[in-house]
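For this depiction, one protein chain was excluded, whereas all remaining protein chains were kept in their positions.
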Amino acid sequence: MKYPYFPGCTLYTKAKKLDDAGRECSLKLGFELEELPDWTCCGATFPLVNDQHITMSGPTRILADTKDQGNDKLVTLCSVCFNVLKRTNNVMLNDEERRAKITDFIERDYHGEVEVLHYLQLLRDEIGFETLKEKVVKPLTGLKVACYYGCLLLRPVKEIGLDVMENPTIFEDFIRALGGEPVEFPYKVECCGAFQAVHSMDTATRCSRDILRSAKNNGADVVITTCPLCQFNLDDRQPEIQKSDTAFSSIPVVYFTQLLALALDLSADDLGFERNLIDPLPLLKEKGIVA
Amino acid sequence: MKTVISRSQVKGDFVNKVAEISGENFFDCYQCGNCSAGCPSVDEMDLLPSQVVRYLQLGLEEEVKNCKSMWVCAACMMCHARCPKGVDISKIMESLRVLRLREVGAEAHIDVTDFSEEYLARAPQIAMISGYRKFLPL
Partner (left out) sequence: MGEIVELTGLKDGEPVTCACALGDLSDFESVPVDRRVMVIGGGITGITSAIDLGNAGYQVMLVDRLPSVGGRMLQLSETFPTLDCAQCTLTPRTVESGQHPKVTLKTSCEVEELKGEPGDYRVRIRQKVTYVDWNKCTGCGTCIQKCPSQGVSLFERDAGRMTAIYTLSPQAVPNKPLIDVDRCRYLQLGKCGVCAKSCPVGAIDYEQEESFFEAQVGAIIVATGFDIYDWKNKMPEYGGGQITDVIDGLTMERYLSASGPTAGAVVRPSDGKVVKEIVFIQCVGSRNPEFHKSYCSRVCCMYTAKHARLYKHKVHDGQVYVFYIDIRSTGKGYEQFIQQSVSEEEIVYVRGRAARIYQEGEKIIVQGSDTLSGRKIEIAADMVVVAAAMVPNEGAQELADILGIKCNDDGFFLEDNYKLSPIETGGDGIYIAGCCQGIKDIADSSAQGSAAASKVQVFLSSVRRQNQEAV
């Protein structure tokens, strides 16, 4: 089974490992991510004002290309791309006026025919967590995982529809399928500070601190995420957090596909853990997940 | 701190424009404060998200235009996710931002040179792109 796939800029470069692992795991799970030819950046922000259409032209073109190549689905790994594409698609589907403006401008015919899927959704709804469980070679036994959703994978709930807002479970179910132990922590749907990382650093640091503290207080060994921006904030802010809170001890933050790859017995050497500021390898070795 | 308000102020051009491009009716808000209670950015804000809406209800244009809150909003949509009246403050904040950024001679709100090269080398593209979109004049 092949699924058209939109990697996005960050997964082509700085989050290459989120992408690599995702693609390799798919092969092990019996499906293939087929990269869209000639894709462009999704724009990384969905316009939150009514009179700004131009930023939607990029994602609309991506969606129209997907459709024109005979596809009705498009898979993403990055929460940001997922959110932007999904919300843009909703506009194409439901807002006649804005759709007309944008499609006229890019000279394409598109009416929201493509269903935008997140990789996790694909695992849950198309592959099935039961099947995934059967394919696991090296279960993540004894690994306590804080499943961090953040904002864009979930909100706005009515538009995204991946899971409920206050207490989603898709991520925990995923970790359970891999044999790991999800820990409940109250900050799992809170914001990491997002793009304030390039503006109000204090916001990003404080938000990350609250999330990480909450994960640790509830016994987590590691935090997982689907988003390169969350991964960056949560990982990179840790030295700064330590400056103001000496009691804070670090915790690794990895992509969900990296743990998936380990459970499917792909080599840790190929997973790019060297990019992480807080190295997850000592933990993974201690837990016997990585030799 | 006496403020005189009037019909022309409550229905002022700026306020109307914010309502128009955000698509939100400020008068849906009954000031319950739930948005502020869950907002991750309040520590850096000068007006709570609910106060931004309150000021818009009163037509306090200058105060809203110059508030810091719009710039530290992370567009996390938590406010909207919990608002009992369905008000989407992430849209209101963005409207305030873009109206400022569209002004003639608008200032940039980020400067790449503020960040170390090392930092920029690690920051993902999505951070930079969304940062540019949120903080640079259009």
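In this document, chain identifiers A and B correspond to the written order of the chains, with residue numbering beginning at 1 in each.
Assume a residue touches a chain if its C-beta (ideal position, glycine included) is under 8 Å from a C-beta of that chain, and two chains touch if they have at least 3 such contacts.
In this text, all values refer to a predicted model and were calculated from it rather than measured experimentally.
Every visible chain touched by the undisplayed chain in the complete complex is listed here: A, B. Checked against the full complex, the candidates B:V10, B:L48, B:A106 or B:L136 give a single residue touching the omitted chain, namely B:L48. The missing chain, though absent from the display, is touched by one residue of B:C39, B:M93 or B:I126; that residue is B:C39.
From the set A:G30, A:P186, A:P239 or A:G288, the residue in touch with the chain omitted from the display is A:P186, counting the whole complex. Note on the undisplayed chain: of the listed residues B:V15, B:L56, B:M70 or B:C83, the one touching it is B:C83. Residues of chain B in contact with the chain left out of this view: 30-34, 36-39, 42-43, 47-48, 50-51, 54, 82-86. By the touch criterion stated above, the residues of chain A touching the omitted chain are 164, 166-167, 186, 217.
Methods note: only the chains that are shown with their structure count from here on.
The touching residues of chain A, when paired with chain B in their complex, are 8-10, 13-15, 41, 43-45, 47-52, 55, 78, 80, 151, 154-157, 165, 189-191, 193-200, 202-203, 206-207, 210, 228-229, 231-232, 236, 277. Residues 20-23, 40-41, 43-44, 71-72, 74-78, 80-81, 88, 90-91, 93-95, 98, 109-110, 115, 119, 122-131, 133-135 of chain B are the ones that touch chain A when the two sit in their complex.
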